[in-house]
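All protein chains of the complex are present and in place, except for one that has been dropped.
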Amino acid sequence: MIEPLFFKRPAGITVQGIAQLTGAKPGTGARLDHVITDIASLDRAGPHDLVFLDSNKHADALASTRAGACLTTERFSTQAPTHVNVLCTERPYDGFVTVARELYPDALRPSSLFDSEGVAPGAIVHPAAQIEDEVTLDPGAVIGPRAAIGACSIIGANAVIGAGVQIGRNCSIGAGVSLMHALIGDNVIIHPGCRIGQDGFRFQPSGRTHAKVPQIGRVIIQDNVEIGAGTTVDRGATADTVIGEGTKIDNLVQIGHNVTVGRNCIIVAQCGLSGSVVLGDNVVLGGQVGIADHLTIGEGAMIGAKSGVASHVPPGEIWLGSPAWPRHEFVRATAMLRRQFGQRAKAGTGDG
Amino acid sequence: MIEPLFFKRPAGITVQGIAQLTGAKPGTGARLDHVITDIASLDRAGPHDLVFLDSNKHADALASTRAGACLTTERFSTQAPTHVNVLCTERPYDGFVTVARELYPDALRPSSLFDSEGVAPGAIVHPAAQIEDEVTLDPGAVIGPRAAIGACSIIGANAVIGAGVQIGRNCSIGAGVSLMHALIGDNVIIHPGCRIGQDGFRFQPSGRTHAKVPQIGRVIIQDNVEIGAGTTVDRGATADTVIGEGTKIDNLVQIGHNVTVGRNCIIVAQCGLSGSVVLGDNVVLGGQVGIADHLTIGEGAMIGAKSGVASHVPPGEIWLGSPAWPRHEFVRATAMLRRQFGQRAKAGTGDG
Partner (left out) sequence: MIEPLFFKRPAGITVQGIAQLTGAKPGTGARLDHVITDIASLDRAGPHDLVFLDSNKHADALASTRAGACLTTERFSTQAPTHVNVLCTERPYDGFVTVARELYPDALRPSSLFDSEGVAPGAIVHPAAQIEDEVTLDPGAVIGPRAAIGACSIIGANAVIGAGVQIGRNCSIGAGVSLMHALIGDNVIIHPGCRIGQDGFRFQPSGRTHAKVPQIGRVIIQDNVEIGAGTTVDRGATADTVIGEGTKIDNLVQIGHNVTVGRNCIIVAQCGLSGSVVLGDNVVLGGQVGIADHLTIGEGAMIGAKSGVASHVPPGEIWLGSPAWPRHEFVRATAMLRRQFGQRAKAGTGDG
């Protein structure tokens, strides 16, 4: 169990409350009034912690857990020690997340690192900025002229909101972020150190030197987007760079100018999207993927980690490798290659 | 057409003015006094926007464009609707960039995010710093002792200029940048969040632990360099890390200690240059390239995106892959491999 130093200690919820919240069915003999105050993993749980079990992989740990309650499937429900209040459900992890969200409401959005309310000392707001009610500005936050911050949004310490930037309601902008030439929707989370809205990377050869091409577009970030720490999103050249509603982006990702990311995409850390790339809705990119400029990744496609995409990817397909191939080709080819070359190498044919 | 929320609305230029500026030849019937006030893409342009067309790929869009003027080649010039004022040139995109630079002079260098002039409230300048005339310091900028900032340079909000750092004239240092142990030339653009001049990564094994090796060199950034958001440039160990004149570096690039980058290089996002790498002049690195330490990339060489360079690359060559090979070998080998293994896999030979 983690000592919740950094969040309010949860108020707690009974086993019956968990059953109601998640739709899980209490097992025979479950003490419905037993109070759960935290979540934990099977091996670290104590009598007031909730755990979950949904695969064979951790089934052994169930026998020895000290947890107070366990969300699990029918299959494992009879294997729990008697002190564990069992809650049966087809999707234990879904239920576990639901309870975690109930116990830790302040973990659903990053809060002020200074426990600020309103405008903290050291925040600097241009007289021509518009700040709605219940906005929190942490120390050192800088809000430029004509910028607008919607109600209940938090601007982190030393974050910089440039001239004219519009931020919606219930947003959390992390410490040290810079935002410029951008329009941000509601319920957007931007983690610390993101760089949003700077010039795209485009130069025109002029003799041996490179002339800067004006980047006059914007960045549009729709509602419910989350962007990880240190990620960079360049503004458009003539059009806009757009991140679609509900998309979640991890740390240290690079999004080039004029990129359009669809809705509810998942982009794992350190991916790079070159200029004018288009991702359809519900695309998933594994970590460290690179996509060459002007390519389209179709709706629902998935690209394996570390792939280098050099051609359009049709909707719904899974691609891997560098250059990326359809997954089934890549996996078999890799296996065959390893068999042909790796094994011969192992056999010591003297090629080294 | 983009609503130019974030830049001054251009004053406009006539078709004749564009002809003079770019050397393009107005087509038959062009209204030379028609005023152009913005740039746009073919499909989004309105009657006062300039567009360009230089390839078949977008030729269809020409027929339906509402643009007021179009820079294009002889070949496409007769296909434009009559309301489009045609301007003929061999290099339409060059002309388009020239006009964009004329219309948007304030897009050629990032400006103050706070519309500041002089020292904004909240900027902190050490008494022993030297600030020339017409320098802009945005709120929260910190200028250390013995630092010097040249005339007409802008230091962004919450940027930190360390002790002794020298910055030339007409530079733009972005929000949240940190600069230390560095000498910066004139007309340098450093985008938000760059980290310049911290220790290189070198440790000497000492038993099982690692002893820090002092990093006493500097970072030298020559005139007209541009460095993208979040990029890191370590200072030299005993020598200096040098970025040559006119070189343009994209976002989230890592430049190790003692690296020498030549003049007018292009380094795309997320590349990593290990310690003591040398790039000749006019080298181009695609995105996510990695180069092992102490290697030299010859003048004018090009390295394809996502390559891992493990040997010296001769001048003028194009290399690809990981480990990188000369391009023609890589492309054919990849095609052959895919034919041999991928197709057999597709044919379902039961190897999966």
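By letter and in written order, the chains are A and B; residue numbering begins at 1 in each of them.
To be clear about the criterion, a residue touches a chain if its C-beta (ideal position, glycine included) is under 8 Å from a C-beta of that chain, and two chains touch if they have at least 3 such contacts.
Because the structure is predicted, anything quoted here is derived from the model rather than measured.
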Out of A:Pro214, A:Gly228, A:Gly256 or A:Gly298, which residue would touch the omitted chain in the full complex?
A:Gly228
Which listed residue, A:Leu21, A:Ala151 or A:Ile266, touches the chain dropped from view?
A:Ile266
Per the touch rule stated above, chain A touches the missing chain via residues 2, 4-7, 39-41, 44, 93-94, 97, 100-101, 103-104, 107-108, 110, 113-115, 120-122, 138-140, 156-158, 174-176, 191-193, 224, 226, 228-230, 246, 248, 250-252, 263-264, 266, 268-270, 281-282, 287-288, 305-306, 322, 334, 337-338, 341-342, 344-346, 351-352
To test your reading of the contact rule: which positions on chain B touch the chain that is missing from view?
122, 124, 126, 140, 142, 144-145, 158, 160-164, 176, 178, 180-181, 193, 195, 198-199, 201, 203-204, 206, 208-218, 230, 232, 234, 236, 238-240, 252, 254, 256, 270, 272, 274, 288, 290, 292, 308, 322-323, 325, 328-333, 335-337
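Basically, only the chains that are shown with their structure count from here on.
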Rounded to the nearest 5 degrees, what angle rotates chain A onto chain B on CA?
120
